[in-house]
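My structure is below; once you've seen it, I'll send some questions.
Of the protein chains in this complex, all but one are displayed in their positions.
As written, the chains take the letters A and B, and residue 1 is the first residue of each chain.
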Amino acid sequence: MSDKNEGLSKAREIYLNRSQRARELKAAGRRIVGYPCVYVPVEILTALDLVPFQTCGEMKEPISEASRVLPGSFCPVMRSCLDCALKGKHDFLDGMATIHSSDPQEKTARIWQSYTNYPYFHFIDMPITVRPEALEYFKNQLNDFGKTLEAFAGRKLSTDNLAEAVRSHNRQRGLVRELFELTKSSPPRISGTEIVQVVRALTSLPVLEGNDLLAEVIAEVRSRSNGPEKKSARLLIWGSTVDDADVMQVLEANANVVVNESCGGLRAYRGEVKLSNDLFEGLASYYLKEITCARTFRQASLGETKKDYARDLQSRFGHLQKMIKEWRINGVMMLLVRYCDPFAFEMPSLKDYLDSLGIPSTYIEYDYTAGSIAPLRTRVEAFVETLG
Amino acid sequence: MASEKRKKAINRLQSMYPLRAKVNETYLKSIEAIQAGKPAVWAMLNFYYGDPILKAMDIEVVYPENYGAIAAATGVARQFLDRADAEGFPTHLCGYSLTTLGYACRMMKDLKGQIPPEAPLGGMPKPLFLLSSAAICDARYKWFQALGRYMDVPVWPLESPTPGIREFFMEGYYDRMVKLGVQHLRDFVAFVERMVGRKMDWDKLEETANLMIEVNRVWHEVNELRKARPCPMHSRDFWSAMPAALFLAGDLQDSLKLYQDMYKEVKARVDSHTGAIAEEKYRVVFAELPPWHSLGFFDKLAERGWNFVVESFGYHPPIPIDLSKVSDPLERITRFSLQFFAGYYQDALKQKVLGGTSAYPYLKYVREWKCDGALLHPLISCRSASTHLPYVSDMLMHQLKVPSLIVEGDIVDLRLFNPDDALARAEPFEETMEHYRKMRREAGFNW
Partner (left out) sequence: MPIRGKSLMYFAGVDIGSTMTKVVMIDEAGDLVSAIKGPTGPEYRRLANEVMQRALEQAGLDIDQVSYIVATGYGRLRVPFADKQITELSCHARGVSSLFPTVRTAIDIGGQDAKCMKIRDGKLVTFVMNDKCAAGTGRFLEVTAATLGIKLEDMGELSLKATKKIQISNLCTIFAQQEIVALLSRGERVEDILAGLHDALASRVAALARRLNIEPDVVLTGGVAKNIGIVQAMKENLGCEVMVPEEPLLTGALGAALLAREAYMKATASGEKLSTKPRRLERATFFG
């Protein structure tokens, strides 16, 4: 097998066994801190020489432990996340950094803390708006997060190290965006399934190793001739979490998924943390404002005393308009997990926005279990048939 | 001839009636005022943070969360829920939000802004603006944003910090929270001034804030008296008397007097060892939201000797806090509101119970009110009132050897609560409570 084939198959391998590298690093004396949500500023972990590890859900793992402490009607992704933790799948972790990005995140964090015994545990609170005082509050929260990490790491957070970490993570974001550039063509050079594997692999590796993997993958994809087959349907998937390769394969059975606007796809990589004298300001601003998750309350203008629905929609979903144009999207699939409130409330408004752009869309709900794949298939195929 | 008067199972407090009536009167007066042209605002319950501002500005406030309960109880919710379904809102969403979304769609799309004739109790008028709150759950701020599909009215999203229990005690954390909370409130005041075209009467705000704090302080003391054996006041009285304090209903000076009367009556019962029920066999705590439409259920349990002595953390007043040295009314309000959420934190930290705001208080309730059991009522479409219940059940058994009985229901699909089924489980649960009473004695607990 030539070197050129390393990147994608390496990503696939890591995807199937995500904790492998973290365990190796742990055995070599490094400390690993888990995080359940992309809103946790991993730069701070990297800067203190701690290895960030995203504790993702496992769709095909039947829930058993989590049902003792969380009701059935609850975000299935977080339920799965907690279930894995309680089963000891993350026993290599030295700590957890949790965050109030959503209700289930907040509630799970408390229970996680109560039922496990890591040397380190921190809860970062988050405001819902992007108002100046909210941003200030969030910055304070990140500062406090830095402080407890310093105590745990046994060293001070240096500005230089943090700046370096910001640069490395920004580089990663840039590389992922480069990867998504490769789906603009028709056919796309890389499939949605392959990207999901790469992104999930990244979130289990230290940032520099992740960047190396991305560089390999990009080189391989650029030079290969056996990319995805061209399909007439070019889809954008919008949702909270679409991070499973089997789900992606169902979505791509008769279509090209060129943009995955979710956690598991492009969402955590679209912007950049601004480097300045005040790095915490840059981090707070990026994480609170730039990540396009439905949990953040956006308005056309802060404190507006008049509201116009069209302007409101533009402020909430305008970033999709550019994507739809640049990637020549001809269909949007709103793929939501059951019990996800922020996205569920958002969905009819997004449909209005997409209707105003003349883009066909469909809403599909799944419950993040292995059994949800078959019903997903019919709905996805039928939607694609309406586009053809 | 001796007349046989059937004695009521629960000995209701006389002082409860005027407090309950006050909320109804305030509600009806509000509807009249709105019909006469006064502007109305739809608000989420915001735990003493935004309400005093609205009150001081003399704005009529409508609470869609409450109206959702009314719609459910009067059987009108179903059509609004169906409407929300037809509009594409996923069915797992909070029942109250779906009721409101369906209602707003009906009002605006079908009736061009007129209140639907089928809406009970005068309905909800098209508001001047929407005040949402980040407190307690995501639905409560996303829902008012979603209303933008039907009504072009501005939304003010009130922030509501939810600190971690350990993190809260980091150096400077609390002061920074307060500073920013005050700033946020100041901006909110400016927004309200622009919306109603009038300046804030700061003296009135100061008076409102002070009364709000004092009313809740007295109300807190009333509930502390319920620790007595037998318990002088049943949860049914709590739920009837609570809205006046929580929603700052009507004249607060008048409310203060009514709660002071209640304190006197409850104190008198404590002194004379009078209980809320004839024979207190079991002291029970209830979590979280009661089945408003089926409260007679508790009377049946009272006949079996179940005295509900404490309940519903979400509705309890904050633990009193000394704000005498705080001169800025906005800061008083901010600190008081924060106190609702974080007042228990110190205790929780000492007890090493990290399960979050809504969960820890039940440990305190059970220990201090000496409960034999917990009745937990998860609601299928209200996750924020239900998520912590498995944890609470586990915590109470593990730490205090107190058992829990789970009885399911819903906030809008009232058929899901089956009182007959629940009553059938009461007897075996009594045996469980008695068993654990023995276990506690053996383990050295004093109740």
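FYI, a contact is a pair of C-beta atoms (placed from the backbone, for glycine too) under 8 Å apart; a residue touches a chain by one contact, two chains touch by 3 or more.
Owing to the predicted nature of the structure, the values given are computational and were not obtained by experimental measurement.
Of A:119, A:132 or A:375, it is A:375 that touches the chain left out of the display.
Residues 362, 375, 378-379, 381-382, 385-386 of chain A touch the missing chain (whole complex, contact as defined above). Contacts to the hidden chain, counted on chain B, fall at residues 82, 85-86, 88, 415.
Criterion: only the chains that are shown with their structure count from here on.
In whole angstrom, the spacing between the mean C-alpha positions of chain A and chain B is 35.
Of all residues in chain A, those touching chain B in their complex are 68-71, 73-74, 100, 102-103, 106-107, 109-111, 113-114, 121-125, 127-129, 131, 133-134, 136-137, 140, 144, 147-148, 294-295, 297, 299, 303-309, 312, 336, 338-339, 341-342, 344-349, 351-352, 363, 365. Chain B contributes residues 87-90, 92-94, 97, 129, 134, 137-139, 141-143, 145-146, 148-149, 152-157, 159, 161-164, 166-167, 170, 173, 176-177, 180, 183-184, 187, 190-191, 194-195, 353-356, 359, 378, 380-381, 383-384, 386-391, 394 to its touches with chain A in the complex.
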